[in-house]
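Missing here is one protein chain; the remaining ones are kept as they sit in the complex.
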Amino acid sequence: MERHPARVVAFSDAVIAIAVTLLVLEIRPPQDTRHLFHGLVTLWPSYLAYVVTFMLVGQVWANHHVMFDQIRTADRTVLFLNTVLLMDIAFLPFAASVLAGAFRDGHGQRTAVILHGIAFELAALLFNAIWQYVRRHHRLLVATIDPAGVKAISRRFRLALTWIAVGTLLGALLPPLGMAVIAAFIPFYWLPIRGEIARAQPRRDEGGPA
Amino acid sequence: MERHPARVVAFSDAVIAIAVTLLVLEIRPPQDTRHLFHGLVTLWPSYLAYVVTFMLVGQVWANHHVMFDQIRTADRTVLFLNTVLLMDIAFLPFAASVLAGAFRDGHGQRTAVILHGIAFELAALLFNAIWQYVRRHHRLLVATIDPAGVKAISRRFRLALTWIAVGTLLGALLPPLGMAVIAAFIPFYWLPIRGEIARAQPRRDEGGPA
Amino acid sequence: MERHPARVVAFSDAVIAIAVTLLVLEIRPPQDTRHLFHGLVTLWPSYLAYVVTFMLVGQVWANHHVMFDQIRTADRTVLFLNTVLLMDIAFLPFAASVLAGAFRDGHGQRTAVILHGIAFELAALLFNAIWQYVRRHHRLLVATIDPAGVKAISRRFRLALTWIAVGTLLGALLPPLGMAVIAAFIPFYWLPIRGEIARAQPRRDEGGPA
Partner (left out) sequence: MERHPARVVAFSDAVIAIAVTLLVLEIRPPQDTRHLFHGLVTLWPSYLAYVVTFMLVGQVWANHHVMFDQIRTADRTVLFLNTVLLMDIAFLPFAASVLAGAFRDGHGQRTAVILHGIAFELAALLFNAIWQYVRRHHRLLVATIDPAGVKAISRRFRLALTWIAVGTLLGALLPPLGMAVIAAFIPFYWLPIRGEIARAQPRRDEGGPA
């Protein structure tokens, strides 16, 4: 039941790509084309939910590769946790739709922000669970990763866990603030974080940086 | 018309990934955002149908790889049966939606559980048909599999056939019991089953366990 | 602008896989769960449209590989025609939905069968156009194909063109007959056709039959 990660990654990529592209189906074109511009403007919560969710899933995708680049073989536990992770990611179009609806109607933002935050928090939890598991089972890791690389990835995943948790809790008090905190994770992510990748050697089938 | 299984597997993976991700479209966000929390709670049958169907399709995906890892070449019959299998898998979002609707409304659970069960039973039937076919046509199997490995996979696929059949029949009597039996197949699956994989050598392009 | 066919085939596979999996979204679960069994039964035209369209697209997928296995490089014209082909295939969920609706309501079957037939006829036309084009530009073909192999594929694609045309025309007179003729192409397809594959050597990156 152990699997080379290439297949798992390809399947995961497909699910992530589909989930992220389905987000657009939750934005319904305005029915009243007589005031189309106005109708499009009132959809702003849908655009916002779309952008925040899409960009966060973009990070999930990148992190999924960062993690699986260091996994030499996926055993039953990794496969199981990864399936639960995919199930959570595939659920995000629903969470994004609920979020947009709540901000559009002006009701239920608290509930919607918590639902959306929990979906991402669960993803962060599963990332941490998978990583801690392979960390404890050295044979599942590639040989080229050193303790510093392992720690750097652990730090990155714990940070996501904390950041999303804080955002979700703040969202339970003040929904727009919670969303702002979670959205702030996007620009933060794209700032360089030292350590994990520079040290971790790319796999032979990856090519990687020169 | 014979095909290297890599292409067939890639196409099958895509269909499975899409089918499983489309499941979320069947969960409609509550219209009434004034009582959003309540509205989200009443959707519990949708979440349940989502989780059970997603996790079962996860097993279908894993088993599909277990089987095609042992197939050296896919002839016309294998291609045909596999196409029917994909057609059945792609139908599952409909079955899951019917299931959720029935439990939400409190009507038609019997019918819905049977429909959902039959869709999975048909998948199990097709797995058994493909495997028995390649078993009888040795040249379609990889050279590295031994009789014990062949038998282990046969046992696994026959077990799924029986398990789902029992769950569906029980569901015809008592729908929640049937669902519970079928859902119980998920944790069972992730317990290690000896034999088939340990013995079957991974294909060269797979890497596989060390 | 010339491309190795591997990328074109991968992209085409993705579009075909998505189109075929979206077919299920056109089958709407019955709203009235009090008479769920009856409601499911009245959806029979949707199931029929689903099965016929899915299996025919399965053939389109197989033929696409048969053709591109023999194409060494895809030039601008091949890329253009292939894009039009994909646009036609991605349109099929709409045609299938119209077909199901007409048979369910008992109105407009003639129009619906013609629409559905034209969509497949256009696909057949594009297959013939691509194949005749690469036939006339030898450098686009792999070196291993011989004139008999080329002819066998030409025959196969012309047959599809004729078969679908006849089915569509008959459907304009008597819709169920037209559908029956088009559906009959499915079992016919899975009977072995001699010549094209046996002679055409598989590409090195394919593995292929032993």
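As written, the chain order gives the labels A, B and C, with residue 1 at the start of each chain.
Note that contacts are C-beta pairs under 8 Å (C-beta built on N, C-alpha and C of every residue); 3 or more make two chains touch, one makes a residue touch a chain.
Source: prediction; values computed, not measured.
Contacts of the undisplayed chain with visible chains (whole complex): A, C. For the chain left out of this panel, the touching residue among C:6, C:41 or C:148 is C:6. In the complete assembly, the contact with the undisplayed chain comes from C:93, out of C:29, C:58 or C:93. Touch with the chain omitted from the figure is made, among A:21, A:42, A:132 or A:162, by A:21. Residues of chain A in touch with the missing chain: 10, 13-14, 16-18, 20-25, 27, 29-30, 33-37, 40, 50-51, 54-55, 58, 61-62, 65-66, 190, 192-193, 197, 202, 206-210. The chain not shown here touches chain C at positions 1-4, 6-7, 10-11, 14-15, 18-19, 22, 25-26, 72-73, 75-76, 79-80, 83-84, 86-87, 90-91, 93-94, 97-98, 101-102, 105-108, 111-112, 115, 139.
Basically, only the chains that are shown with their structure count from here on.
Taken together, chain A and chain C share the touching chains B. Innermost chain of the displayed assembly, by C-alpha centre distance to the whole-protein C-alpha centre, is B.
The angle of the rotation superposing chain A on chain B, based on CA atoms and rounded to the nearest 5, is 90 degrees. Farthest from chain C, judged by the mean position of CA atoms in each chain, is A.
The distance from the centre of chain A to the centre of chain C, each centre being the mean of the chain's C-alpha atoms, comes to 36 Å.
Of all residues in chain C, none touches two or more other chains.
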